[in-house]
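A single protein chain has been omitted; all remaining protein chains appear in their positions.
Going by the order they are written in, the chains are A, B and C; count residues from 1 in each one.
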Amino acid sequence: MAEKETGRVEAFSDGVFAIAITLLILEIKVPKLSHDISPAALAAALLDLWPSYVAFLLSFFAILIMWINHHGLFNMVRRVNPGFLYANGFLLLLVSFVPFPTSVLADYLDGRALNTAAAFYCGTFIFISIGYNLIWQCMVRGDLLQHGISTAHVRKITLAYRYGMAVYVLATITALFSGYAGLGMNLSLWVLWAVLGYRPSPTAS
Amino acid sequence: MAEKETGRVEAFSDGVFAIAITLLILEIKVPKLSHDISPAALAAALLDLWPSYVAFLLSFFAILIMWINHHGLFNMVRRVNPGFLYANGFLLLLVSFVPFPTSVLADYLDGRALNTAAAFYCGTFIFISIGYNLIWQCMVRGDLLQHGISTAHVRKITLAYRYGMAVYVLATITALFSGYAGLGMNLSLWVLWAVLGYRPSPTAS
Amino acid sequence: MAEKETGRVEAFSDGVFAIAITLLILEIKVPKLSHDISPAALAAALLDLWPSYVAFLLSFFAILIMWINHHGLFNMVRRVNPGFLYANGFLLLLVSFVPFPTSVLADYLDGRALNTAAAFYCGTFIFISIGYNLIWQCMVRGDLLQHGISTAHVRKITLAYRYGMAVYVLATITALFSGYAGLGMNLSLWVLWAVLGYRPSPTAS
Partner (left out) sequence: MAEKETGRVEAFSDGVFAIAITLLILEIKVPKLSHDISPAALAAALLDLWPSYVAFLLSFFAILIMWINHHGLFNMVRRVNPGFLYANGFLLLLVSFVPFPTSVLADYLDGRALNTAAAFYCGTFIFISIGYNLIWQCMVRGDLLQHGISTAHVRKITLAYRYGMAVYVLATITALFSGYAGLGMNLSLWVLWAVLGYRPSPTAS
């Protein structure tokens, strides 16, 4: 039963991740121009959408990394409890929210309000980070972990999540003064995780 | 065969729940402002979207609770029959409908027509409640329940569903006079279910 | 391998059905009225959307019936071949197309162009019917059926699919002269299938 339970929560979560990541494309709007625009003018209009492409790439990468991370967490779970279900639900709420700040970023990345858009975007990831921390605390305190995971490994992951949250807070504050710098900090963290092959599970590499 | 059948219906239902919950975000529209808006003006515009955030949070929470509840019902099912399939289809119809009243609520939550929007929103949940009651009656009368579930437990769940429907009816009537009070009643019911760890299945806690 | 293959095609198809059925709601647009509209005016505006509700209900019911039918077909499949994959792909193309004629119907159901919208809607189901016939022919001629299905049963299903196609053709022609009559014929067919518990599989009831 426990395994089936975990499997169904995992499948539902994967569904939300997959839908959120695929909905991102809806934020890139086809330029509404005269039907008789010249080929060169359409090419220019497509290039002018660069803020939308940047926002799309950034969020796609972020959700992909989060999915891999989520994947790693579930590999360490032996069973689920109500607290875990709600912490996971809180995380899914935020994952499904990501297309909105992405859209805001796409619209204002090359405008005067860049810093606000970037801070709003980075700030979303503070909440996402809180979500991951909540899930992880539920797992550790609720005795949901697979057997045979060392205390040292648990401590390492706890620290990694706290470090992640600190970077997001810093990035959000930075973004208020320089949007690009804030976004760059977020991106650096994700690249770091991808390059280091960061994954919570000791069994999944 | 029976188990595969149940599994496929469950997977399809989970798909609809996951898509409906993720589509909610499409209702939050990026404020269409001048591209050269100031950072402070964008921040103000994002704050002005609070009715959209409230509606999004409310409906995300509602669908999540419904999914967990649905989950619990399916854990009690031994096999499916056509009546069950159509009752479940009726419920999925309503789940997929939720983004629309959510969107109406988001648009009119801070306007003069709040009560109408709130009653429309609460009224949707009366139908959802009818859906759950139908599924549950199909399970009980069609002998679809897992073996070993006590009559007392069945009666308890029957009462819980009836109680839920009564609250939704009351909330809808209340909303006609005070939108916030009606919404608050809906929310209280959901919080109660979440806090009590309300789940139909005796095996799933 | 064969079973895994079948399972993956089934899961992909279920995904398309679940997404198409859930996307239908996006066709119901929140009435864009003055923010300070009165409660009664909003209620009137919500009632005025009845063509959208009708189109939504009709298509939700149609896709649900189609999914149950598809479900029944896959229960009879032992293995898949390329022809079957492409016939199934053709069907999924049409399933994913359904939200468009639904939207056309919603917009013109109460206008002068009703007959065109209804014929377009009904005509879509002729193609869907061709899709089911193709899948079924692939199954029968390609020796993809489970063992132990009698020739009489195969003939019965072949006839049922041909009968369905004939009704859709007739409904489309009728709709050109009376939109409501055409839609009514489609609906009657679906209700008939639902009431008779029509399902291709002999093992799935």
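Just so we're on the same page, a contact is a pair of C-beta atoms (placed from the backbone, for glycine too) under 8 Å apart; a residue touches a chain by one contact, two chains touch by 3 or more.
This structure is a prediction, so every number in the text was calculated from the model and none was measured.
Novice: One chain isn't displayed here. Which of the visible ones does it touch?
Specialist: When the entire complex is considered, the left-out chain reaches A, C.
Novice: Touching the hidden chain in the complete assembly: which of C:I37, C:M76, C:V104 or C:M165 does that?
Specialist: Checking each option in C:I37, C:M76, C:V104 or C:M165, the one touching the absent chain turns out to be C:V104.
Novice: Would you indicate which residue among C:A40, C:A113, C:A166 or C:L192 is in contact with the undisplayed chain?
Specialist: C:A113
Novice: Considering the entire assembly, which residues of subunit A contact the chain that has been omitted?
Specialist: Contact residues on subunit A toward the absent chain are 10-11, 14-15, 17-19, 21-26, 28, 30, 35-43, 46, 56-57, 60, 64, 67-68, 71, 75, 194, 197, 199, 203-205.
Novice: Kindly note down the residues of subunit C that lie in touch with the hidden chain.
Specialist: 1, 5, 8, 11-12, 15-16, 19-20, 23, 26, 82, 85-86, 89, 92-93, 96-97, 99-100, 103-104, 107-108, 110-117, 120
The rule is short, and it goes like this: only the chains that are shown with their structure count from here on.
Novice: Listed by label, which chains are in contact with subunit B and with subunit C?
Specialist: none
Novice: Taking all residue numbers at the subunit A to subunit B contact, is the shared part over half or under half, that is, same or different?
Specialist: Under half shared, hence different.
Novice: Enter the angle, 0 to 180° in steps of 5, of the rotation superposing CA atoms of subunit A on those of subunit C.
Specialist: My answer is 180 degrees for the C-alpha fit.
Novice: Would you kindly tell me how far, in whole Å, the mean C-alpha position of subunit B lies from that of subunit A?
Specialist: 25
Novice: Which residue numbers or ranges of subunit C touch two or more of the other chains?
Specialist: none
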